[in-house]
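One protein chain is absent from this view; the other protein chains keep their places.
Letters A, B, C, D and E mark the chains in the order given here, with residues in each chain numbered from 1 onward.
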Amino acid sequence: MDELIRQGLQLMALGMGTVFLFLSLLIAVISLTSRIIQKFELKTEQAAETMTSKHDDLVEVISAAVQQYRLDHPRRK
Amino acid sequence: MDELIRQGLQLMALGMGTVFLFLSLLIAVISLTSRIIQKFELKTEQAAETMTSKHDDLVEVISAAVQQYRLDHPRRK
Amino acid sequence: MDELIRQGLQLMALGMGTVFLFLSLLIAVISLTSRIIQKFELKTEQAAETMTSKHDDLVEVISAAVQQYRLDHPRRK
Amino acid sequence: MNTMNELLETLWLTTGIANFTWGQALMICIGLLLLYLAIAKKFEPLLLVPMGFGAVLSNIPIAEISGPDGLLGILYQAGIETQIFPLIIFMGVGALTDFGALIAMPRTLLLGAAAQFGIFTTLIGALALNWVPGFHFTLADAASIGIIGGADGPTAIFVASKLSPDLLGAIAVAAYSYMALVPLIQPPIMRLLTTKKERCIRMEQLRHISRTEKIAFPITVLLLCVIFLPTAAPLIGMLTFGNLLRECGVVDRLSNAAQNEIINMVTIALGLSVGSKLQADHFLNMETLGILLLGLIAFSIGTATGVLMGKIMNRLSGGKINPLIGAAGVSAVPMAARVVNKVGLEADHHNFLLMHAMGPNVAGVIGSAVAAGILLAVVGG
Amino acid sequence: MNTMNELLETLWLTTGIANFTWGQALMICIGLLLLYLAIAKKFEPLLLVPMGFGAVLSNIPIAEISGPDGLLGILYQAGIETQIFPLIIFMGVGALTDFGALIAMPRTLLLGAAAQFGIFTTLIGALALNWVPGFHFTLADAASIGIIGGADGPTAIFVASKLSPDLLGAIAVAAYSYMALVPLIQPPIMRLLTTKKERCIRMEQLRHISRTEKIAFPITVLLLCVIFLPTAAPLIGMLTFGNLLRECGVVDRLSNAAQNEIINMVTIALGLSVGSKLQADHFLNMETLGILLLGLIAFSIGTATGVLMGKIMNRLSGGKINPLIGAAGVSAVPMAARVVNKVGLEADHHNFLLMHAMGPNVAGVIGSAVAAGILLAVVGG
Partner (left out) sequence: MNTMNELLETLWLTTGIANFTWGQALMICIGLLLLYLAIAKKFEPLLLVPMGFGAVLSNIPIAEISGPDGLLGILYQAGIETQIFPLIIFMGVGALTDFGALIAMPRTLLLGAAAQFGIFTTLIGALALNWVPGFHFTLADAASIGIIGGADGPTAIFVASKLSPDLLGAIAVAAYSYMALVPLIQPPIMRLLTTKKERCIRMEQLRHISRTEKIAFPITVLLLCVIFLPTAAPLIGMLTFGNLLRECGVVDRLSNAAQNEIINMVTIALGLSVGSKLQADHFLNMETLGILLLGLIAFSIGTATGVLMGKIMNRLSGGKINPLIGAAGVSAVPMAARVVNKVGLEADHHNFLLMHAMGPNVAGVIGSAVAAGILLAVVGG
């Protein structure tokens, strides 16, 4: 086995090791962050929810129809 | 009072002087221009006015509704 | 007639010659291509045709109205 | 900076009135005139508004906006010297153009070819002007001036920026102004060269063109260009690239980008950059007058040869071709095609020639790109 | 690279923790703070999100993202050193701004003029700070710091990038932060300097402005600038160019491009580029503290002088002008105008001053561009 391939194998060990280490760490940190955020969020969430639903249904229907029409006829935009 | 501050004060006098002079001049010229344009414009205006109102109300209502819906849901655009 | 103008006349002969040759060739090749494509296409065409007409008329009408309104009021976009 | 007096003097020396040359003042008026024509008379406003404004900006004393470190100077170097801007505009033109009318009637390419006579006769006219004292046009200059007759802005800028950058300002102004004046320049020539009977000829409806044919077209044109005229490949290449984006149907995001945001941004930048060549010392001279005159001749001859070729084709086809559509061969898309339609309607109120004129109209774009390729190959070599 | 040990060492030496300086860690925290303020507190998010993120990126060890070959470094060189980005933003601001309120009441330009006192008193404040050990502001530095008082981001970046590139980061942070803080900074000053009666003054409705007047406005402003203050021409030129695109009515494609895709793209690039100047070694020093302090003073004085000029104009006009609208003269468009409206409504629940405050608000933009022109002419010469 020549020198270059030995280097390649080292690189593989190192590379896959780092990828797994880094992404495992990410798993830990994301899970932790999510748990912290979920705790602090109950009230904020509710306030936000009510704010975003001020559109009425008719508008949604018309808009979706127009959207669909556009998707079918992209060049006229 | 040191030299640098003396220069600063000069710059202030000069700067505010120029700002006031320039903007005062602008006041005069804008007022003058407006008066001239208003005189020459009566007829042109009327022609222009009628041209821009060729849409009907229904379209305006639908369009405003769609617009509003879009503003509430910017990401779907 | 001086040298420069002689060169210009040569350039004209050459240029118009090439333009006509090139565009004539293009006529031939486009006509040929069109004939080949039209032969191979009958079935494909029909499939494609039915696919593009899946929108309904109401949507088209509303959309055209909105489009028109937009064209009349470009700045609100 | 020491005393208040010196300070005031510094400031006075940085005012415009203390530094204006007459040339700069005149050029600013010309810039305002271009803005007036663009806004009030709708002369090719998309180009002439930025160009006119650029002309004003580049003639402001002291500010050096067109200098190597000024905004317009930087834009010019980045986009015109490198020829990137006209090429990107060509991509946008390709993405905006439906070549259907041309594919339906490929013969009309001959009309687009004939109209290129305007380019070459003007080239000779420019050389002939050297007999008049005060004119010193080289062959390269003459080629750049001739290309005005292509009636196609980006092509003219592409050629002139390579062959005669000093004349670029005047050439661009002439090209865009006469494109805007096509409704005034062409009709008299068209009426003079055709009989009322010819103008009344109605043409058959064009056949439907399939998507595959539309996809094959840009590739066909590109390949022919690659094989026979590679010097025209940058222009033809970007034109056909834009058109392929449009027609291939699988990259609508990119096609829309080429038709909208990209061409809009580059149009602003191109207009301002070209405006930067409207500096007094480059523009205010005899040569500019010569260019304006020659440009008008170029458009007129191109129109005439287009119509004459239309008459020949009409004879050969047994009266099926209205010679008016030959006038659209100068390009000036889509203005020239509209003019054809209008003159046709004058003669017969039910004779709609717009679609038939679109064929030679877009053929003219290809024709002048080919002519540009030849000029660059022979003169620019 | 030979043994596994050496390899691991190489890798360890490329980790962040092995290379962090305390300054970099602190600057990353400051970047995150800017992101927090932008996202949670809505502090000028369009600029502060990219700028805060840029601050984080440019303080990452080893990666050299702000170095000459890094993305942020390249953007900085291409757009800030050349001053292209602030000028293009100015074009976008022009295209987004309706100067109607100003044309209807040209007198309010005086309010925009008065508010520029903030710039020049801060300039002197910066020079005075040199008496404190640790500060060494040159006249150019002082001018760059003073321009924070213009309450106009691109103007501040334009001036600072030319006169004091090293202070650019701190100046941009101060300018945008205080623009975001206008609703906190201005009201106490406004209440202090006006009586309740003055705050209750209702103003006449503004007259309708015709399209021709709106087209004439940018050209008028540009021409006056050309004649009297060409050093302000790049800023004023691009502002009026954008506004002409908007108002002329014949180039809506270009106007929309300037208002949307162009300004959005450049805003991202500008924010990231400015963030690249928030590197630890340029930002973490006494001078930054001084700049933050002086910036606050600049905004306060500008507000005060604007309001005082409002009081004078109120007297002279016989009680027709609500002095509150003077506070909008600092620019910080449109935040300052909204603050005026809010303070007016506090005093009288039916007194809507928003439209009247838009006049001095946009006048403030022109006023600080003029001041920038003078500073560049005298100090940058």
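By definition in this document, a residue touches a chain if its C-beta (ideal position, glycine included) is under 8 Å from a C-beta of that chain, and two chains touch if they have at least 3 such contacts.
What you see is a predicted model; the values in this text were computed from it and never measured.
*Asks:* With the missing chain put back, one of D:H136, D:R253 or D:R315 would touch it. Which one?
*Replies:* Touches the omitted chain: D:R253.
*Asks:* Which of these touches the unseen chain: D:L48, D:L245, D:A269 or D:M313?
*Replies:* In the full complex, the listed residue that touches the missing chain is D:L245.
*Asks:* Would you indicate which residue among E:L35, E:I201 or E:A258 is in contact with the undisplayed chain?
*Replies:* From the options E:L35, E:I201 or E:A258, the contact with the absent chain belongs to E:L35.
*Asks:* Quick one: say which of D:I262, D:A328 or D:A347 touches the chain that got left out.
*Replies:* From the options D:I262, D:A328 or D:A347, the contact with the absent chain belongs to D:I262.
*Asks:* On subunit C, where is the contact patch with the chain that was removed from view?
*Replies:* Answer for subunit C: residues 7, 10-11, 13-14, 18 touch the chain left out.
*Asks:* Extract the touching residues of subunit A with respect to the undisplayed chain.
*Replies:* Residues of subunit A in touch with the missing chain: 4-5, 7-9, 11-12, 14-16, 18-20, 22-27, 29-31, 33-34, 37-38, 41, 44-45, 48.
*Asks:* In the whole complex, what residues of subunit D lie against the chain that is missing from view?
*Replies:* 82-84, 87, 215, 219, 222-223, 226-231, 233-234, 237-238, 241, 244-245, 248-251, 253-254, 256-258, 261-262, 374, 377-378, 381
Simple rule for what comes next: only the chains that are shown with their structure count from here on.
*Asks:* Looking at CA centres, what chain is most distant from subunit D?
*Replies:* A
*Asks:* Higher C-beta contact count, A-E or B-E?
*Replies:* Greater number of contacting C-beta pairs: B-E.
*Asks:* Can you give the whole-Å distance between the Cα centres of subunit A and subunit B?
*Replies:* Going by mean C-alpha positions, subunit A sits 42 Å from subunit B.
*Asks:* How many Å are there between the centre of subunit B and the centre of subunit E, using C-alpha atoms for each centre?
*Replies:* 19
*Asks:* If you look at subunit C, which of its residues touch at least two other chains?
*Replies:* Expected reply: 62, 66.
*Asks:* Show the residues in subunit D shared as contacts by 2 or more other chains, in ascending order.
*Replies:* Those would be 1, 7, 11.
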